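So that we are looking at the same thing, I have put the structure below in C-alpha cells.
A single protein chain has been removed from this complex, and every other one stays in its place.
Entry: chain A
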Amino acid sequence: MQADTKSTDSPPSRPSIPRRFERFFINLADVAAFVGRFFREALLPPYEFKEIIRQCYEVGYRSLLLISTTGFITGIVFTNQSRPSLTEFGATSWLPSLIAIAVVRALGPLVTALIAAGKVGSSIGAELGSMNVTEQIDAMEVSGTDPFKFLVVTRVLATSFTIPLLTMYTIFVALIGAYINVNQNEQTSFTSYIQEVFGAITYLDIFMSLIKSIAFGFTIGMVGCYKGYHSSKGTEGVGKAANSSVVTAMFLVFIEELLSLQIANAIRGS
C-alpha cells in the first residue's frame, strides 16, 4: 500500500540553496515516515516469521566466513600493533586486558557493522532497488501482499537480530586471534589469558556492545531498505541504491559509535 508515496524521478537541473534546504527537509520527513511505518507494521499482525527466519539466515550465515576472517585478523593485528607501546613501559602483561576492552567495547561491534554494511546493506539496497525497477514490488502489492511488511520489516528485523549475534561471534574470534598472538609471543596460557580478559571487561561493556550492535543492525537494514525501496527507475538507480546504502550506513554507524561512547562514559562516570 502507499505506493503513491514512492519517490518519482526529479529533473536533473541544479537546485538553488533554498530549494536544497526544502528538499533536505522533505527527505528527512520521508525517512521519518519510513521509520514510523516500520514500527507500525512490525507491531501489527500478520507477522512474517518464516520470512524473518529466512532473512536471518541470509544475513547471518552468508556473512559468517567474512566476519570470521576479518575478526580473526583484527585480533592478531591489533595485538601486534599494541605490543610495542606496552613493551616500552614494561606492561605487556596488560595486553589481554587492553585487547579485551578494545575488542568488546569498540572493535567487535564496529568491524562487524562495517562488514555488514558492505555485504548486507549493499545487498539489500541492490535487491530492493532491482525489485523496484522490475516492478516486482508493485507485483507483490497487487497480489494482495504488503511489500513493506514482507520486504522491509523482515529485513530490518533480521539485521537487528543477527548483527548483535555476529558481533558476539566477532568478539570471540578476535579474542581467539589475539590469544594465538599473545601465546606465541608472551607464552601466556589460555586460562590465564581468559582470566585477564574477563577481569578487564564489565557487564556494562557487554550490555553496551549488544545495544550498540542492535542499533547498528537496525541502521544497516533500514538504510538498505530505504535506499532500495526509493531507488529511481533504471539500472543506474540500482547501482546508486547499493552504493548509497553502504556509504550512508557506514557514516551513520560511526555517528552512533560516537554517541554510544558518550553515553557509556556518562554511565561509567555516574
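Here is the rule we use: a residue touches a chain if its C-beta (ideal position, glycine included) is under 8 Å from a C-beta of that chain, and two chains touch if they have at least 3 such contacts; residues count from 1.
One rule holds for everything that comes next: contacts and distances are computed from a predicted model.
Chemist: Given the options "ATP-binding cassette domain-containing protein", "Putative thiamineS", "STAS domain-containing protein" or "Alpha-D-ribose 1-methylphosphonate 5-phosphate C-P lyase", say which is the protein name UniProt records for the missing chain.
Modeler: From the choices "ATP-binding cassette domain-containing protein", "Putative thiamineS", "STAS domain-containing protein" or "Alpha-D-ribose 1-methylphosphonate 5-phosphate C-P lyase", the unshown chain carries the UniProt name "ATP-binding cassette domain-containing protein".
Chemist: Out of A:D30, A:E141 or A:E257, which residue would touch the omitted chain in the full complex?
Modeler: A:E141
Chemist: Among A:T70, A:T92, A:T112 or A:S130, choose the residue that contacts the chain missing from this document, as touch is defined above.
Modeler: Of these options, the touching residue for the absent chain is A:S130.
Chemist: Write the list of chain A residues that the hidden chain touches.
Modeler: 1, 3-4, 8, 127, 130-131, 134-136, 138-146
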